[in-house]
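The complex appears here minus one protein chain, its other protein chains still in place.
Each chain carries a letter (A and B) given by its place in the written order, and its residues are counted from 1.
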Amino acid sequence: MTRKLSPPKRKNPIKRTRLPTMPPGNRSREAHGLTAMAASGRFALQTCEECEAVQYPPRQICSNCLSDALEWRDVSDGGTLLAETTLLHSNDLFFRDRLPWRLGIVVADVGPSIVVHLAEDCVQGERVRMSLDIDRAGHAIVTARTEKPSTNEEDDLQLREMKFNPKDRRVLIVDGKTELGLGLAKAFADAGARKIFVGEAQPWRVSPHLEEIRKMENVNIMPLDVTDSDSVEELAAMIGDKVEIMVNNSYHLRSGGLIDRFDLNVAHDEMEIHYHGLIRLAGEFGPVMRARGSDGHHGSVAWLNVFSAYAWVNNPALGTYSASQAAALSLSHCLRAELAEGGVRVVNAFIGPIEDEWNQLAPPPKLVPEATATRIVGALKKGIEDIPIGAVAEEIIQRMVENPKEIERAIKS
Amino acid sequence: MRRHNYEGVAVCVPVTVPYSRYSLKSAHWFCGRALADLISKAGIEKNEVDGFCVSSFTLNPDSAVGLTQHLGVSPRWLDHIPMGGAAGGVALRRAARAVQSGDAEIVACMGADTNHVDTFRQTIATFSQFANDAVYPYGSGGPNSSFAFLTDYYMREYGATREDFGKICIAQRENALDVPHAMMKRPLNMEQYLNARIIAEPLRLFDCVMPCAGAEAFLVMSIERAKSLDLDYATILSTIERHNAFPEDPVQIRAGWAVDADDFYEHAGIGPEDIDVFQAYDDYPIICFMQIEDLGFCAKGEAAAFIADRNLTTQGDFPYNTSGGQLSAGQAGAGGGYLGIVETLRQLTDQTLGKAVPNAVHGLASCFGMINYDRGLCTSAAILKRSAA
Partner (left out) sequence: MTNPEKNNPGLLSSLLGGITGGGIQVVDLTMTLDQKSPTIVLPPELGQSWPFRMEEISRYDHRGPAIYWNNISCGEHTGTHFDAPIHWISGKDLPNNATDTIPPEMFIAQACVIDCSADAAEDPDYLLTIEQVEAWEEKHGRVPPRSWLLMRTDWSLKSNPVDYLNLDAAGAHTPGPHEDLVPWLIDERDVIGFGGEAVGTDAGQAQHFNLPYPCHHLMHGRGRFGLPALTNLDKLPPSGSLLITPPLKIRQGSGSPVRVLALVEPQA
């Protein structure tokens, strides 16, 4: 049974906050194939299309038949732990701060021997299940856990470094006035978040969802308007050093394209909220979150953006909206690179049309806000980097990967 | 086809550039001092050395090529052997064939490395693509964690204990006490060994080699030339090398020697029972066990029992790592891959730095290197024979 993680104590004001350090990040191009699999939560290894041999570590030539036709295929995540060690010495500053550190060699059911980060409860000679996760440097690593989940497994300190478990962490939900904002507040509360800050813009516009949130425990509703630089700056000054998971769920959906609805003001508002809003949040909250990337077991870990799946491909019915989402998505990659210096990871959820006022005319299937929020928080717990939510989002991303020209044309109908 | 023998080839002039924990000098300096020492002891001019075999981790961005200009030599035969701990045995067999065929007359073989304060970390942080991708990001323990795996697996598989490994480390320390440049200068007892601080379980401090700066070198030439220079020399009975042996073993429990041992002894015309002095590659004691087994001194899994009733010191019945090995002398980078050959040569030509093994005629030096991912890939070994015998 994994030792239970004790809840964080109040911060000792005379204790220096450790500066963030990163695990080694020098990876080959081939190894980033693993990162792509980890980002989407898959356990896939290179498999030879000709002889079916599974390869690890990643490479460009099959070590069995010398074919270069290696494709990433989902494979069994089972294996047997053959050897283990617990490091009490490391050559790397990141691990030195976190010793002891447990490692193992697992022989995978599909063949290769894999060096893994090892969960506390794994026993040599016994079965384990592996997963591809992303470490604090933003790169894929393999971890192994007991075959059957053990008690308090998510409290394992080593594994907690690879995940964004909200348990005992403080969350800022940027927009508490939407259906999804309410769903996220509930989902984070269920996940054991220690405190949930919820932003409220334009307080004169009453939202039933925010009123619902107001009734919850451990919730602080704070003034936050992402279109207002002062507002973002003021809130960051007030709670920036308490935010361990940022949830940017800014949402401003108006239908219309370019010719069919030529209106710079609408486009401006979308960009203000989705794009410039992200800039303001990043500029004000980013530095302190990045600086707290190694602040103990409960330091800042993740920046979640809730984007539309139309960030991937423009839906002409929501033309400028899609563009503003694409702009924000691009910006998130910049944010990912910059926050990586502190080990804080950027996670993007991509959602299809959600059941709300602004999607009245969107054809089903539409996402139920609460279930959507639960799935987003579940993916955060697993440490997934790109989270498509729902059939529409999954299909868009799949079709974009397969043939972007096809979906570009087909999406209009 | 039968392998050719090494008739007519002499190995001579064992040279060690004294080790230091850290050095401000470059690898070029260590190579240069080794060459200066070689020619001075051989009584030859620099330009008489027409072949070079170089191994180093810290010559970067140079290789053996840059070294020729640096040292002002114009060899007609040049090899750079990036095989770390296995390089010495490989250098020996290549140089021997070059001399035997007449492609070169005198080949200087050297393993040399410097050790600046951060050299070791930088070396292991960029050791290989597989290590960068699939090992170093896992705790960054370097070789400690890799050998911890092998040790853990071996112990569980064959029931070996820490005391068994301790016996090797303690005997080597005793041998090292007579070697002036050895890093470790104090005796080691079992209690100290067992209670040392943990590095990577089950490995503790005295299981782990200490990186340092230094060089090991020797010359290969014809017997005629060695005689004309009035040099003591040894001859070569056999050599082997092997890379990536037993890839199907899920964890390394044997290495290339096990593939080649039969051929090795047959080629040499002697068996393991004829070996008077044995130098095993020893960055961690587990690998010594594997060599004792894979080179046929005992069956697989029985190394612990084999050493239990044997004395491994210079004066014992199984003289082993007679200069203290790397575990006591220090690991001078790629120099560690030449240490076994050089020490064997010292024992067979009466040029030891520490105590001599009485009446040693046949010496076996075994080399191991390059943890590319989860295991060491390169093995080599050589049997040398005292020339006067």
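Convention: contacts are C-beta pairs under 8 Å (C-beta built on N, C-alpha and C of every residue); 3 or more make two chains touch, one makes a residue touch a chain.
Please read these numbers as outputs of a predicted model, since none were measured by experiment.
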item: Contacts of the hidden chain among displayed chains; value: A
item: Residue in contact with the excluded chain [from A:Thr2, A:Ser113, A:Ser231 or A:Asn314]; value: A:Ser231
item: Of A:Gln202, A:Asn220, A:Ser330 or A:Gln398, the one touching the omitted chain in the full complex; value: A:Gln202
item: Absent chain, residues of chain A that touch it; value: 202-206, 225, 227-231, 254, 263, 265-266, 268-269
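Convention: only the chains that are shown with their structure count from here on.
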item: Centroid distance [mean C-alpha coordinates] between chain B and chain A, Å; value: 49
item: Residue ranges of chain B touching chain A (in the complex, touch as defined); value: 120-121, 124-126, 129-130, 132-142, 144-145, 148-150, 152-153, 156, 197-203, 247, 250-251, 373-374
item: Residues of chain A that touch chain B when the two form their complex; value: 23-28, 30-31, 34, 56-58, 63, 82-92, 94-95, 101, 103-105, 107, 113-117, 124-125, 135, 137, 139, 141
